[in-house]
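Here is the structure we will look at.
Every protein chain but one is kept in place in this view of the complex.
This part shows chain A:
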Amino acid sequence: MADSVDVSKGLPANPEKATLDGKNKFLGMFVFLAGETTMFATFFGTYLGLRSGTADGPVAADIFQLPLVFIMTMILLTSSLTSVLATFAMKKNQFGKLKFWMWMTFLLGATFLGLEIYEFVEYYEHGLGYTTSAFASSFYTLVGLHGAHVLFGLGWILLLLLRNRKAGITLTNAPKFYAFSLYWHFIDVVWVFIFTVVYLMGIGG
């Protein structure tokens, strides 16, 4: 337990797993992500089953724009790298760097979300409302669910950064930052499948 952590020499090498609390957060996060995997699988399955049901509305190839999706993908992939750099800064007890990379993650995530909202508005103006067709509703539900996860992650990291802005790296907040970084990578993995299955297969597959 916490009592067995040797802190006399400084921050332990793996501060996110140094205490029992940290170990529990770490393992609990993976249980949660495994559950999320199955939930996203149902949404992907629904989309794939319904994507040909366009009911005289716009079809995927008409409205999706590769350049915009490409930019969004690059932004989200880069935010995954910045959050991994943040966890390395955490292990090395560099609090300033941790904050810097986490803020970068936040900014990139916010840009991504802004582009996604712009994209949805654009599609709506091209005649793809939520109830236009089975394709439309399954598309908005799947991509919107991912967007909701991004929004949740942004709120999460914002609260963590604001509450810990002067705390330094402690054995209490290190597991929290680490759990957020795991969550953020998972969001990125889901996006990899969205851009492949929804956008790329919608246009060319």
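As a working rule, a residue touches a chain if its C-beta (ideal position, glycine included) is under 8 Å from a C-beta of that chain, and two chains touch if they have at least 3 such contacts; residues count from 1.
The criterion applied here is as follows: contacts and distances are computed from a predicted model.
Engineer: Not counting the visible chains, the remaining one has a UniProt entry; which protein name from "ANTAR domain-containing protein", "Peptidase C69", "Nucleoside recognition protein" or "Cytochrome-c oxidase" does it give?
Structural biologist: The UniProt record for the chain left out of view names it "Cytochrome-c oxidase".
Engineer: Of A:V84, A:L115 or A:L151, which sits in contact with the chain we cannot see?
Structural biologist: In the complete complex, the chain left out is touched by residue A:V84.
Engineer: Of the residues A:F44, A:F100 or A:W156, which one touches the chain left out of the display?
Structural biologist: In the full complex, the listed residue that touches the missing chain is A:F44.
Engineer: Touching the missing chain, which residues of chain A?
Structural biologist: Output for chain A: 2-3, 5-7, 9-13, 17, 19, 21, 26-27, 30-31, 33-38, 40-42, 44-46, 48-50, 52-53, 66, 70, 73-74, 77, 80-81, 84-85, 88, 91-93, 95, 167-172, 182, 185-186, 188-189, 192-193, 195-197, 200-201, 203-205.
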